[in-house]
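Reading through the structure tokens given below for one structure.
Removed from the display is one protein chain of the complex; every other protein chain stays in position.
Just so it is clear, A and B label the chains in written order, and each chain counts residues from 1 on its own.
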Amino acid sequence: MLELERVTKIVGSQTHIHETDLAFETGTLNVLLGPTLSGKTSLMRLMAGLDRPTSGTVRFDGKDVTGLPVQKRSVAMVYQQFINYPAMTVYENIASPLRLAGADKATLDREVREAAELMRLTPFLDRTPLTLSGGQQQRTALARALIKKASLVLLDEPLVNLDYKLREELRAELPRIFSESGAIFVYATTEPSEALLLGGNTATLSEGRVTQYGPTVDVFRRPRDLLTARTFADPPLNTIDVVKRGDRFRIDEAVDLPVPERLRSAADGSYTVAFQPNHLALAPQTPEAVGLKAKVSVTEITGSETYVHLDFADVRWVMLAPGIHVLEIGETVEVYVDPRHTMLFASDGEAVRPGERLAA
Amino acid sequence: MDKTVNQKAWFMLIPVLVLVGFSAVIPLMTVVNYSVQDTFGQNVFFWAGTAWFEQILHSPRFWSALGRNLIFSGLILAIEVPLGIFVALNMPKRGIGVPFCLVFMALPLLVPWNVVGTIWQIFGRSDIGLLGWAVDAIGIDYNYVSDPVDAWITLIVMDVWHWTSLVVLLCYAALVSIPDAFYQAARIDGASRWSVFRYIQLPKIQHVLLIAVLLRFMDSFMIYTEPFVVTGGGPGNSTTVLSIDLVKMALGQFDLGPAAAMSLIYFLIILALSWVFYTVMTNHEARQ
Partner (left out) sequence: MARIDLDHIRHTYTASPKSEADYALKEVDHSWHDGGAYALLGPSGCGKTTLLNIISGLVTASEGRILFDGKDVTRLSPQERNIAQVFQFPVIYDTMTVFDNLAFPLRNRTMPEADVKRRVDEILAMIDLGDRAHRKARGLTADQKQKISLGRGLVRSDVAAILFDEPLTVIDPHMKWMLRTQLKQLHRQFGHTMVYVTHDQTEALTFADTVVVMYDGEIVQIGTPEELFARPKHTFVGYFIGSPGMNVVPVTLDGGTAHVDGEAIALPAPPRERPQAKTELGVRPEFVRLTRDGMPFSIDTVEDLGRHRIVRGHLGAHAIAAVVPENETIPAEPRVTFDPAGINLYADSWRMELEG
């Protein structure tokens, strides 16, 4: 188990990581999700021992490893760039951590071939990395990280430099590979969809703070605050500021909405209502749904679905509608917010879920 | 970034410290020692205080030698830097021409100083040297032994021939690292050749240019071998730079005290000028 206890990282006058507590169980996959410069890489460097935290403690399996340099820890790392030894064959690349550890020839050969098989590199063992495709190069780097049998494997946006389809394929294989290894995996990404595909647990990061940590789908469905919800939304989250009075959400003088049943018991006051693009539709999802008039700004067709960008009051919304919809720009359409999935946030950003205990 | 620290690494520095101690610190201390004492031989020394320093700083001979040094460094920088950039810009970026050009450029750098001097000493002679003979033949009266201007021209041409390659190679290395997309974008933006140089190439080579200027300045300021071999500091004292003067004083006249004081002053001037150069150029960069 990897534990960060009140860890901070301050460089000069800049705080890279605000006080953070995190605990990753052995054998789990943990995603660090956040935009560029949100602190994902800084946090990983602290976990690896590449940097020393300004304050706080890093523990591994209960043992304090705070000042221990990376060479003395059991850590493997995979980067965005495909980092391999260009002059060695794929076989030698994969074998290199074992050679350093002084493994005997038979074990080494067996393990290299196993790792190669797992990463589908068997046909390329005799080639050098630069003659391979990007996907194969990154598989080689992954195989090298796995064969080390490190207790902590850190992956810093490992798929970002790969083609879309290759990314999709490797991404689908990764959870299986991870589950077979038994190490703690930490995977940094900027893409919410990648976090969802990988599953496991997710920690959302924003400006050097971990805003929430928990099972990935939980964090996605039940974000603790607006910041987490925004971080974990692609396309961007739709929001609207409202004032709750009894069973109505007032948007402005002219427009108000009924408060969905499950949110009725929240106190009156100012809130932010938020919902995902697929919870906005051109037809009512339930009898409770109420139509709002919005102006079409852009439509994007993906083949099976249509993203409709809408201007409502002074905010921009995105609707993800199944099927192909050809809508005129500037046209006013009636759209419906799915009352089953609306999220409510207090003015300080905290999620409001009456009758439900918030996930810690 | 404060990395995780392992203090034991300091022990690795011991061999270097010992080496630097023997090769630099101890000799330098000896010079300091000489510079404040007087001796009449037989290892008998008398305290002289700052007398030698005052003597050197008040001697017109020192100031005129220093002036020659500054003029020399200024001239060769003014020629070698633009010329080096120009040559680097015109070298091929890819193809079979590249290794050919690189070897051709590196050749002068491989020739030892005194050999360069000897080559040019012979090359410039009007009786047996090709250059001297050719220049004479087209009707120009050229003789570096008797004419101070000709002597200077010879030294400068020789230094340019010897060292421009260094500027070329440094700039070339920086130029080839510029991604093609920059040139393509500039073509599409309709940039002129000058704009491409001013806004893409120059910003990318300015770091190495700083290093090149520093290296060339320090090196040329300490020039000794070439004037020693070619002109011996003459005609008259017209090419007697500080280092030549220093040797004359120390070995020719055996004035150890003044020579030591002079070499310290010389050392401090180089240090100070390099520092000024460095700060001015890095500040300029920081402001951008």
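Note that a contact is a pair of C-beta atoms (placed from the backbone, for glycine too) under 8 Å apart; a residue touches a chain by one contact, two chains touch by 3 or more.
This one's a predicted model, so the numbers in the text were calculated from it and none came from an experiment.
J.: Can you tell me which of A:Gln14, A:Gln71 or A:Thr302 touches the chain that was removed from the display?
T.: For the chain that is not drawn, the touching residue is A:Thr302.
J.: For the chain that's not shown, point to the residue among A:Pro69, A:Gly134, A:Pro284 or A:Gly349 touching it.
T.: Within the whole complex, the residue contacting the unshown chain is A:Gly134.
J.: Residues of chain A in contact with the chain that isn't shown?
T.: Touching the chain left out of view, chain A contributes residues 35-37, 133-134, 163-166, 168, 172, 190-193, 196-197, 199, 217, 220-221, 234-236, 276, 278, 297-298, 300-304, 307, 309, 318, 320, 324, 329.
J.: Can you list where chain B touches the absent chain?
T.: Output for chain B: 179, 181-182, 184-185, 187-192, 195, 199-200, 202-203, 288.
Keep in mind that, in the parts below, only the chains that are shown with their structure count from here on.
J.: Taking the mean of the CA coordinates per chain, how far is chain A from chain B in Å?
T.: Spacing between the chain centres: roughly 56 Å.
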